[in-house]
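Below is one structure; the comments refer to it alone.
Only a single protein chain was left out; the remaining protein chains are all shown in position.
What follows is chain A.
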Amino acid sequence: MATEILMPALSPTMEEGTLAKWLVKEGDTVSSGDIMAEIETDKATMEFEAVDEGIVGKILIAEGTEGVKVNTPIAVLVEEGEDASALPAAAPAAAAVTEAAPAAVEAPASATAPAAPVVDLSPDWPADAEMKSETVREALRDAMAEEMRGDEDVYLMGEEVAEYQGAYKISQGLLDEFGAKRVIDTPITEHGFAGIAVGSAFGGLKPIVEFMTFNFAMQAIDQIINSAAKTLYMSGGQMGCPIVFRGPNGAAARVAAQHSQDYAAWYMQVPGLKVVMPYSAADAKGLLKSAIRDPNPVVFLENEILYGRSFDVPQVDDLTIPLGKARIWREGSDVTIVSFGIGMQYALEAADKLAEDGISAEVIDLRTIRPMDTGAIINSVMKTNRLVTVEEGWPQGSVGSYISSVVMQQAFDYLDAPVITLTGKDVPMPYAANLEKLALITTDEVIAAVKQVTYR
């Protein structure tokens, strides 16, 4: 049967081209792979190969013709004994691509003042639970140990996590309890071991990857984002990646620019990732246990300065806290302060001092940055009409910028003052003690911002 040969698209953007040269003539026999013509696109001259075998029955477009639209018939291939002239004048084969009408995908709710959002205010643990003071370090270790006891597929991998007992002693004792099969020291190759861990998650395991600090996870960020976060989507839901990437994030003390960066805003941007940044020990424990059980990749941002800080931790069996649920640390009526991680320290200190001045601040700990409990923020702003966000990261594209845009779009009519987004200064972290202090956010800055939005 005679087949039409169509002007091919030879690049993702080509719509037409020049038929520069025919390398076959009518009557020639061609087989699959033979070069038939040279076609000039806007980028290059390409060789065009035959796909089927047959005889060139008729050449429809002469060489040298410019502006030949993609899918225009350029020649006719016939089988032996067939007569090309018997063919009807070739009508251009319709391009079969259905035009995807840019259908009105429903825009996210915006612009209008919201009905009060649904907010989960349920307590994270029973009110009568016995409390015990524990450090964040102990809470994180206990969370991993409990989950590893409960599920053989959970393992811990990272630099110095096993024999050294953790660079920051988070994995203390785990090697003794679980052995070298499940607590694995790696070489200093973040890119490689993050990829191996992600692959093992594809293969059915539930890895916990400890980065000695998140600064070094930049070596591995391709595996975190391109491999871990996107695979479920790229596979149409077939293949997920249950993995936790955890370690200290943000500034420690006097370790300078390359070891002092807050990545909350970076990872927050990525669909497919969940991002957790706890402040208290109870939250660290409950959220890490939930993160390990979560079927999605979770970036779990800890803080070196908080590791040694003690908090009350409820002594309940299996403390888990749902990802995506903020916590109201302190109720108030004059202003909402939203923070997470170590920023909470400044927010809470400021709220105490502001109370002495008669300003009642509501302090919200986001705990999870993605998915973000924006409902809790909106709900609070509808009551206080003022918002200050507090974080250690840089200002441009900060977590606070996002919160501010959400509040502006969803609760504009409730705002009595512009939102202030407090961040670290827009500089690499300096080493000198006085300059480092200046670069970081302070309690005094939070107090000043609250006074500004409350017009005091």
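Please note the rule applied: a contact is a pair of C-beta atoms (placed from the backbone, for glycine too) under 8 Å apart; a residue touches a chain by one contact, two chains touch by 3 or more; residues count from 1.
We take it that contacts and distances are computed from a predicted model.
*Asks:* Can you pick, from "Urea ABC transporter permease subunit UrtC", "Pyruvate dehydrogenase E1 component subunit alpha", "Anti-sigma factor antagonist" or "ATP-binding cassette domain-containing protein", the UniProt name of the chain not shown?
*Replies:* "Pyruvate dehydrogenase E1 component subunit alpha"
*Asks:* If I consider the whole complex, including the chain that's not displayed, which of A:Ala197, A:Ala217 or A:Ala326 touches that chain?
*Replies:* Considering all chains, including the one not shown, the answer is A:Ala197.
*Asks:* In the complete assembly, which of A:Gly33, A:Gly81 or A:Gly358 touches the absent chain?
*Replies:* Per the contact definition at the top, the residue touching the missing chain is A:Gly33.
*Asks:* Contact with the hidden chain only, please: which chain A residues?
*Replies:* The missing chain touches chain A at positions 6-12, 14, 32-33, 35, 41, 43-47, 49, 51, 70-71, 93, 95-98, 100, 103, 105, 155, 181, 186-187, 189, 191-205, 222-223, 226-227, 231-240, 242, 271-272, 274, 295-296.
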